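A single protein chain has been removed from this complex, and every other one stays in its place.
Lettered A, B and C in written order, each chain numbered from 1.
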Amino acid sequence: MAKKLWGGRFNKKTDPLVEKFTKSNDCEIAEYDILGSIAHAEILKKCGYLTPVEANKLLVALSQIGAKRFKKDDSCEDVHTQIQNMVQEKVGDLALKLHTARSRNDQVVFATKLYCKTHIKLCEKFIDGLVSAIAKLAQKNKKVIIPGFTHLQHAQPVYLKDYFQVYIEMLERDKKRLEYISDNMTITLGAGALAGTPIPASNYNIAASKYVKELKKAGLKDLNIVTSNSLDAVSDRDFIIEFINALSILAMHLSRLAEDLIIWSTKEFDFVEIDEAFCTGSSLMPQKKNPDALELIRGNAGRLYGNLMSVLTMMKGLPLTYNRDMQLDKEPLFDSFEKVSLELKVLEGLIKTLKFNKSKIEEQLRDESLYATDMVYYLVDKKVPFKEAHAIVGRLVKYSINKGIAIQKMSQGDLKKFSGNFVKKDLINLFDPKISVKSKKSVKRK
Amino acid sequence: MAKKLWGGRFNKKTDPLVEKFTKSNDCEIAEYDILGSIAHAEILKKCGYLTPVEANKLLVALSQIGAKRFKKDDSCEDVHTQIQNMVQEKVGDLALKLHTARSRNDQVVFATKLYCKTHIKLCEKFIDGLVSAIAKLAQKNKKVIIPGFTHLQHAQPVYLKDYFQVYIEMLERDKKRLEYISDNMTITLGAGALAGTPIPASNYNIAASKYVKELKKAGLKDLNIVTSNSLDAVSDRDFIIEFINALSILAMHLSRLAEDLIIWSTKEFDFVEIDEAFCTGSSLMPQKKNPDALELIRGNAGRLYGNLMSVLTMMKGLPLTYNRDMQLDKEPLFDSFEKVSLELKVLEGLIKTLKFNKSKIEEQLRDESLYATDMVYYLVDKKVPFKEAHAIVGRLVKYSINKGIAIQKMSQGDLKKFSGNFVKKDLINLFDPKISVKSKKSVKRK
Amino acid sequence: MAKKLWGGRFNKKTDPLVEKFTKSNDCEIAEYDILGSIAHAEILKKCGYLTPVEANKLLVALSQIGAKRFKKDDSCEDVHTQIQNMVQEKVGDLALKLHTARSRNDQVVFATKLYCKTHIKLCEKFIDGLVSAIAKLAQKNKKVIIPGFTHLQHAQPVYLKDYFQVYIEMLERDKKRLEYISDNMTITLGAGALAGTPIPASNYNIAASKYVKELKKAGLKDLNIVTSNSLDAVSDRDFIIEFINALSILAMHLSRLAEDLIIWSTKEFDFVEIDEAFCTGSSLMPQKKNPDALELIRGNAGRLYGNLMSVLTMMKGLPLTYNRDMQLDKEPLFDSFEKVSLELKVLEGLIKTLKFNKSKIEEQLRDESLYATDMVYYLVDKKVPFKEAHAIVGRLVKYSINKGIAIQKMSQGDLKKFSGNFVKKDLINLFDPKISVKSKKSVKRK
Partner (left out) sequence: MAKKLWGGRFNKKTDPLVEKFTKSNDCEIAEYDILGSIAHAEILKKCGYLTPVEANKLLVALSQIGAKRFKKDDSCEDVHTQIQNMVQEKVGDLALKLHTARSRNDQVVFATKLYCKTHIKLCEKFIDGLVSAIAKLAQKNKKVIIPGFTHLQHAQPVYLKDYFQVYIEMLERDKKRLEYISDNMTITLGAGALAGTPIPASNYNIAASKYVKELKKAGLKDLNIVTSNSLDAVSDRDFIIEFINALSILAMHLSRLAEDLIIWSTKEFDFVEIDEAFCTGSSLMPQKKNPDALELIRGNAGRLYGNLMSVLTMMKGLPLTYNRDMQLDKEPLFDSFEKVSLELKVLEGLIKTLKFNKSKIEEQLRDESLYATDMVYYLVDKKVPFKEAHAIVGRLVKYSINKGIAIQKMSQGDLKKFSGNFVKKDLINLFDPKISVKSKKSVKRK
């Protein structure tokens, strides 16, 4: 039977259903809680609650626990309790001193923030992986021009590399956003349950012993971890909402990439071929090669939003300071990280093996309507006011569609009916994707 | 290595990350998929795809698999694949015939609908348990009167039993809503992947063999399970959204009950005492007895809403028919059921052991403002127009607060200044909770 | 300056910002509040609070107010206050009696429920309009076969009419769901603020005078409007959540139809032509004909979900009974109705004018992979176990793709390499969409 970190005033045992219901699914923060316990042991030593010998015994024990893969003991209320119990197994009653002047309200924030910082770093690494794969794909196909889409309709020819660069822009914004969130996450100890502790603030500036070095590696830049408002320290979950929100925006970006590729890999578009390793088949239809990974990436956006909504709603109208509701921040956090990081890694592989069907793309580039805007600019260069030029070309396009005659096949006489400025031999040159993309000069690529 | 239900056309193996990413967390529907396979075997027998001997072998194998606690084999893509493989282990290549004219697109809907129907029944049972506990509590305290609240401010005295009856009303609505959802869930087979199968529709009216009987028990009222639109059958997830939505409303109701009890169990209110078995303590503050179970019930509303949002968003803008995104309906469904059913059971226990602090409640009933509306009715009975009476009593209350004089302590002369209709000896009788509640006659309790 | 329905006890005027902030945007329920006031006047007459002459004056005044288009007076807190003031302008101080034994907490529920009932009816009418347009379109194209999609990939040939029938199925479910919600919405009066009123319950069974007849027309089936739990009556907002949820599911359905049509109207698919009256152009690109209406229908699903989330979250953890937060139910409700009803009407027009490009569709039907499942059934009919047949055809399809040879062009010798059961002249017949759809017999159309 697992011991609890409380209970003296209780006459009764907790109802078994309540034990199950209130259990925290918090295994992911165990290693950070151990680091927090190490920091706390150092602090207790510094201020005299522990002798150096006692502190050392605890530090060794904690370090040993931390060195092994942590397995959650399901009979424990949470990892804080389990770690405390594990220390006790190793050092006996000395462990009873470790909990001096600390509270799980404070511990959980410390550990969760370290989790966030380290996992933001991981996210950034996975983003880099995908960005690099996209950049290589774009570079490899740097001369490919595709029909650009607005409203999923043919708009104007654009470079494929510029299309993919959009996703790099998104991902770079995501990374920057994550960095900001991590940089502004202040890690502290010493809030106690809510009111602070009797340990003087100066002790929360812990020296970098060999044990504490791990903390720096785990994302703690500054070892001055004193709190400036203990009530805020235990009440705040902004950092979790910010992280999940950033992951939601990231998931939204990936859902757009997924959608583009799903549409481009239809039989009708046939612009790309997704490698078989990233597809699955059908149990009934033997011909099927379905873009399942992309579909799940698209669908997971909903999951991420749900996680965000879950935590935002949970925090709505909570009185100060800590309330148990806040325990429900963890599953959505872990799940959001897991889903998005897997998406990034899957997409990296998928992008690396993506192939373009250039003949199909070129076929679509023959659509004359893609060059309508270029015809407008042609007229504008001949001093036709823009909106008038727009109307002229609009009528020309309509005529072409209604009569089923390509503009390039129209006689000079036909063209003149729309504008005296049209010169057939010049006009014909416009229907060239290369000329079209080169005529756009307003963009200054980074 | 687990076999797949597809693969002939594939040259490559699935990327291991993709295998992990696309795996379905669908263990909960295994037993219903086995029932679906039993039904399918009967159908195959009926239309001659299986001989009676073959069908029997498969039915025995399926029945044996279903009889044991199902354990998900993590190397399998989903439970459909695993069950197919398990059958093959038992009956060899005969299993290869079982998948004739069926598709996972169809299977998963069949199994998930049966899951929903059986779990709606469970929910209803748990609701009944909580309703019964509340009803007993209300009955036990049927004479207790409390200050009724609007805006969390004292409004008028009401019966405690009527307060608790509100939650019964909510729960009865929840139950009715769930029943409606179950009743309108049409269970079918035969959609194939999307286009139907070559098996004639009449065969989907399966006779009730000993194996099929289980289906009836599991919630299938009608064994005519022929589909009327195969494309809709595999595209539709309304039933999941409806179930999660009903559970979200239910969770919202429980969050309100939780909030009422959390507030009532503060030191300041002190109206109720929550049994220790439903509270937990603090690792720092030894005196604490916190209503953690109630707080988690309050917070879980966010979780439920997140699950709802997750599935709704996933379904947004999905083209017909089946898309892999839809696989993401399952975790939110299972989680919603699990959370709400646990909440119902925990609350049942908590309500059964709830105690009222009647002296504290009575103290609050002495608040004269609770009887202000009764004073208005007193004047209205003396023919003062309602809004005028309202203004008079408003001024009287203001005077009482500003001067710090209880209305009951005012002289007849003082009272007359507000209205000539006030007769002190009559007025004084109004400040009695029993008289107040009895004077309300507009409600006809069920 | 507008009068308020309260104020006697207040020394100070409301802060102007607070007046602005707390104002209810509730104009849409004005006509139903007038009907509620008519019912209330009848009740007051019945129980003697009003003489027949007084009641008649009030009824005439209310009826006159109701007959005109209601314009919200922005200086009023809400429509209840404004209507009360309008009555006073007409009948003077007699109006002061109208508010006898009633509370806005009760009034607003009465009026909003009537709003819901009448607007559910409207929704049903708009659904019928769209269903009828889709049915006609399906009927008109009843012989058209299209490639059916799963995962947006070619799956099997299906009837276009069956594809559109899916949306009819969805819409019929939506309608049924709305009907259920309306049927279960019990309209009552007499809850007062929370505790009931001194008017005996029997008086809430109002006779059908000429004024009350309007109530029946507005959706009140039963004129016995007595409440069974007054605390629940003012605390409950389930009916609003249910309505918005049903509209959200409906909006999700429409977003899927929109997505299908957006994809089908791309240059690459080119299956449908959307009438110009339902498209818009570009300010820069003269050729553009964009499916803007469909895109907004797709995007509005998010809006509907947001509205649902808004009300669900607002209700989370609200203590009993009425809290002002609940006022925030109205804007999401009105907005959800307005958006969805407009979507239904726009889609009705769009569907009526939709044209199919049959030659493009037929071109896609030549894709041999669409008939792969039929080849499997061909082998199954020759006693090849299903999963083996599936693997054989999978290999055949792979070979066909890799070698670039159509299956129909392969020699009998080539085919035999995959299965001894293949007979070329029989096999060739399978590649016919008509034969394919006719071979599916498992569906029994309604």
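Remarks
The rule is simple: a contact is a pair of C-beta atoms (placed from the backbone, for glycine too) under 8 Å apart; a residue touches a chain by one contact, two chains touch by 3 or more.
For clarity, every value in this text was computed on a predicted model and none was experimentally measured.
The chain that is not drawn here is touched, among residues C:Asp73, C:Asp93, C:Asp183 or C:Glu276, by C:Glu276. Among A:Ser37, A:Gln82 or A:Asn105, only A:Asn105 touches the chain left out of the display. From the options A:Lys23, A:Lys121, A:Arg256 or A:Lys416, the residue with contact to the chain not on display is A:Arg256.
The missing chain, though absent from the display, is touched by one residue of C:Cys27, C:Ala135, C:Ala218 or C:Val346; that residue is C:Val346. Interface note: of C:Gln287, C:Ser369, C:Ser400 or C:Asn421, the residue touching the hidden chain in the full complex is C:Gln287. Subunit B residues in contact with the hidden partner, per the touch definition given at the top, are 147, 150-156, 262-263, 265-270, 281-292, 295, 309, 312-313, 316-317, 364, 367, 369-370, 372-373, 375-376, 390-391, 393-394, 397.
Interface residues of subunit A with the unshown chain, by the touch rule above, are 5-11, 49, 93-101, 105, 148-152, 155-158, 162-163, 165-166, 169-170, 173, 176-177, 180, 184, 190-201, 203-204, 226-232, 234-236, 238, 241-242, 245, 248-249, 252, 255-256, 258-260, 263, 298, 301-302, 305, 308-309, 312-313, 315-324, 373, 377, 380, 385-388, 390-395, 397-398, 401, 436-437, 439-446. Residues 4-15, 17-18, 20-22, 77, 80, 99, 101-105, 192-193, 275-290, 292-293, 295-296, 298-303, 305-316, 323-328, 332, 342-343, 345-346, 349 of subunit C touch the missing chain (whole complex, contact as defined above).
In this section, only the chains that are shown with their structure count from here on.
Computed centre separation for the pair subunit A/subunit B is 32 angstrom, with centres defined by C-alpha atoms. Multi-chain contact residues of subunit B (touching two or more other chains): 5-11, 99, 101, 105, 192-193, 298, 301-302, 305, 308-309, 312-313, 315-316, 323-324.
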